[in-house]
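After the structure tokens below, expect a handful of questions from me.
The complex appears here minus one protein chain, its other protein chains still in place.
Now for chain A:
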Amino acid sequence: MKDDTIYDVIILGAGAAGLAAGIYTSRAKLSTLILNEGTPGGQLVLTHEIANYPGVESTSGYQLGNIMKKQAKSFGCKIKSNLHITAVDLKSETKTVEVNGKDTYAAHTVILAPGGRPRMLNVPGEEEFKGRGISYCATCDGDFFQDKEIIVVGGGNSALEEAVSLTKYASKVTIVHQFDHFQGFEHAIRDARENEKIEFEMESMIQEFIGNENLEAARVKNMRTGEEKIINVEGTFIFIGYVPNTAFFKDVVELNEYGELLTDDRMKTNIPGVYGAGDSVKKPYRQVTTAVADGTIAALSAAEYVNEIKRKQKDLSEA
């Protein structure tokens, strides 16, 4: 399909940052297209409860994400989801984005808000036993592991808090962490250390998941001594952080060594007319509120850029 429209703004990503940007640009009467690889709402819709979003007493992330999507659409923003971005040209004056290897869309400006995704271990057996012992969500799957022995992988707040939470079900929880110290808050570390059901395998990494129909064991290597052991478990929960969805933009726009987009205080990247927003941008805090703020700033900066282009075009046509 060839869409001949040259949009004012194309936004890549429909999480909180992308939707906020879409609300602002479409409200400002800029023709806006959001292209999204996953479900609209991004990480936001995966959050069970949001109680600290100003102006909203308590809601589910799913509801908040749905409202943002409806708001953006109500102002005329087009949203296309669950597609693959296969090529981009961001350096030309008119920027283009190809999706699914066939459909091409063009715009004066592009806002990159691709968000992040849970990091996987990428070891043998991980994909095979997903849903058959391996999980990334304690709230979702914890009750399948009543009186069973499990592993929690990770050393941040999520891993420590979920390990404690999983002791409601599991008979024993072994935390496997690659460093000799945890990165979580002091209270989270203390809660985990004081829990009698929790054991620790520090400076260790999982090498392989083993089983037949379901997960039965994990092969764990101590990275300091090189010693390997088999831990018999029926479940493993993996909480090792998030990775920005920016691999596709590696040779296109400036990223740091962690794959995070580098932007200035107006969310401008190193390419004129291209902006970054949300969890994929280098910044110290990642919250729904900070994503929305990024999206707003990126949208206002993009609007200024588009208005300048249109002013120049008008001057030329009148000259």
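Heads up, the rule we're going with is that a contact is a pair of C-beta atoms (placed from the backbone, for glycine too) under 8 Å apart; a residue touches a chain by one contact, two chains touch by 3 or more; residues count from 1.
The rule we apply is simple: contacts and distances are computed from a predicted model.
Student: Pick, from "Thioredoxin 1", "Carbohydrate ABC transporter permease", "ABC-2 type transport system ATP-binding protein" or "MoaD/ThiS family protein", the protein name that UniProt gives for the chain of this complex that is not shown.
Tutor: The missing chain's protein name, per its UniProt entry, is "Thioredoxin 1".
Student: In the full complex, which of A:Asn52, A:Ser74, A:Thr94 or A:Thr139 touches the chain missing from this view?
Tutor: Checking each option in A:Asn52, A:Ser74, A:Thr94 or A:Thr139, the one touching the absent chain turns out to be A:Thr139.
Student: For the chain that's not shown, point to the residue among A:Asn52, A:Asn214 or A:Gln313 touching it.
Tutor: A:Asn214
Student: For chain A, which residues lie in contact with the unshown chain of the complex?
Tutor: 38-41, 45-48, 60, 62-63, 81-82, 130-137, 139-141, 144-145, 213-214, 234-235
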